[in-house]
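After the structure tokens below, expect a handful of questions from me.
Every protein chain of the complex appears in place save one, which is left out.
The chains carry the letters A and B, assigned in the order they are written, with residues numbered from 1 in each.
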Amino acid sequence: MNFTGSHILSIGQFEREDIARIFAVADQMSPYAHRERVTKVLDGAILGSMFFEPSTRTRVSFGGAFNLLGGEVRETIGFASSAIVKGESLYDTARVLSGYSDVIAMRHPAEGSVDEFADASRVPVINGGDGTNEHPSQALLDLYTIKKELKDIGRVDIDGLRIALIGDLKYGRTVHSLCKLLLLYKNITVTLISPEELRMPGEIVEEMRSAGLTVIESALMEESISSVDIAYSTRIQEERFANKEEANLYRGRYRLNQAIYTRFCDPNTVIMHPLPRDSREGAKELDDDLNNNPNLAIFRQTDNGILVRMALFALVLDVVDQIDTHSRAVNWYTGSRF
Amino acid sequence: MNFTGSHILSIGQFEREDIARIFAVADQMSPYAHRERVTKVLDGAILGSMFFEPSTRTRVSFGGAFNLLGGEVRETIGFASSAIVKGESLYDTARVLSGYSDVIAMRHPAEGSVDEFADASRVPVINGGDGTNEHPSQALLDLYTIKKELKDIGRVDIDGLRIALIGDLKYGRTVHSLCKLLLLYKNITVTLISPEELRMPGEIVEEMRSAGLTVIESALMEESISSVDIAYSTRIQEERFANKEEANLYRGRYRLNQAIYTRFCDPNTVIMHPLPRDSREGAKELDDDLNNNPNLAIFRQTDNGILVRMALFALVLDVVDQIDTHSRAVNWYTGSRF
Partner (left out) sequence: MNFTGSHILSIGQFEREDIARIFAVADQMSPYAHRERVTKVLDGAILGSMFFEPSTRTRVSFGGAFNLLGGEVRETIGFASSAIVKGESLYDTARVLSGYSDVIAMRHPAEGSVDEFADASRVPVINGGDGTNEHPSQALLDLYTIKKELKDIGRVDIDGLRIALIGDLKYGRTVHSLCKLLLLYKNITVTLISPEELRMPGEIVEEMRSAGLTVIESALMEESISSVDIAYSTRIQEERFANKEEANLYRGRYRLNQAIYTRFCDPNTVIMHPLPRDSREGAKELDDDLNNNPNLAIFRQTDNGILVRMALFALVLDVVDQIDTHSRAVNWYTGSRF
């Protein structure tokens, strides 16, 4: 695809070469995200950050990524301060707000709303999550993390990946998107570990099998994580259930901790999670005792989110080739945080 | 008036030559607002954006305008995060907060509050709306749009304008302010179209007539929009009525759509609206089927708001002559959005 001026709405819009392009640009962002160098390539540009549904990490990650490219951020959070309650159409909102910025990152609780907004927008729109539908930058940062973690253990590419997805596979938007992304790769084995009631939707399983992926379904975790590269744990999406009691039937069903990891997993098995992880008693899908396990990649995932979002902005605004020319060394204390 | 260091609180403070000055500076902002060039003339300056009453478009427009001049924005939204609930006077709030920025844009639900705040402020304050009282930048962007739209059809100045104001003329703050601005011009004809109960306040009508404007009042739309340059539609200000049922008596009373426009209006009649327009069934004061009408200027209005607010900041902070010297070409994708 031609990224320049395009909306980023769905992982379905990407070919394998597009993913490769995004990841190559993300790699290029490393010295800026890791605070070795500063670039001002988007000095003077404005990101409209429209989070009609609250979110801290995605919102701050998009905003921080834009700042790291030298741009400014104007934020709108929630519906209270919106003209929508006065009967304004999403078309009008998009026409107006897209006149105030160079690119928009948007989250909205209603499925399809970001597409509708993008149709009317006069600037590129990046989907930051529309209900249970899509959240493409999250899927991209997950796959980017997988690629980097595999590379750290000597694997050249995503082809051949063996991954276990664990937990609430019914409501987890991120695992749905990740599965769809994996359709682009070869020789993939996906092990789906969930309670019977929270299985991956059948159409996604079918889609994977039709594309040639090996899909294994299981209700048991320990036996199923012994030969995977990645163990990807998820939180029970409490807010999607009828009530908390129903969610509690599943919370804590699968708990990965250091003892289980040591006993069942191959060495170097990478542990991932889309975060937030639920650390309350009764949940703990990833135990705190894994925090010092070097293969716990969950915070590298969120760090990689910055790289991927910087890449999307740079591609959509067509400044990839100018990033380094507008750069200089960092002049303040940065420690060794990464 | 001398703009440097002045508060912008009311359209009553402007002479005709002041308006001309603001509009000339707004014209100068065009390459920056339209993303052909970047200026950093206010690099290092801080706008204190204080919206004690929620607003998305006005808030983001002020903030974006300041960013487009190279400055930073620090925002405060709503009362929850305010010391006012602990008994702080507006005087104290103004003394403190004006120490944190170079200029303040402020909205407040209470009439007169922005004036009171400005009295105590140590930096210039721009009124972003104080209750039903004043919203000078909105009136300015409306008149600026009228001037530009007239120019596009070969008219040299605002003198001679024929404008119809349609809808809720009792509670609509923007039409009140616009009428007051029109007092400065010659040979103006204003047609006021509203339900009997929502007529323009008598003192404003009197003021216009005393100043020599021709004022026509009517309860019927179709017959009254046949010979105007501008048809300015407004929303029923639902939130000012005792209850929704009362507002519903008037919602949908005047609906302008493409069929009516074609049948009744002169060609090139410009359609304006202060936005948001109410697009719900039962309202639709401006129908969606006008969206492709090239004379629908409603999104040009909000775009012009950026130009006018940039002009106000540049005038108040006395940087008009420096804007171009701190500028360079834009280096990212901008499309052709305007």
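One rule holds in what follows: contacts are C-beta pairs under 8 Å (C-beta built on N, C-alpha and C of every residue); 3 or more make two chains touch, one makes a residue touch a chain.
Every value quoted in this text rests on a predicted model; they were computed, and no experiment measured them.
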Out of A:Asn187, A:Thr214, A:Asn268 or A:Thr334, which residue would touch the omitted chain in the full complex? A:Thr334
For a quick check of understanding: of A:Ile8, A:Ile22, A:Ala45 or A:Ile77, which residue touches the chain that isn't displayed? A:Ile77
Given B:Ala20, B:Ile46 or B:Leu183, the correct residue touching the omitted chain is B:Ile46
Looking at B:Ser10, B:Ser61 or B:Ser98, which makes contact with the chain not pictured? B:Ser98
Mind pulling the chain B residues that touch the left-out chain? 4-5, 41-46, 48, 72, 74-76, 80-83, 86-89, 91-92, 95-102, 122-124, 316-319, 322
Where the unshown chain meets chain A, residue by residue: 35, 38-40, 51, 54-57, 59-61, 63-64, 67-68, 70, 72-73, 75, 77, 235, 238-239, 275-280, 283, 288, 291, 299, 302-303, 306, 330-335, 337-338
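Methods note: only the chains that are shown with their structure count from here on.
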Between the Cα centroids of chain A and chain B the separation in whole angstrom comes to 40
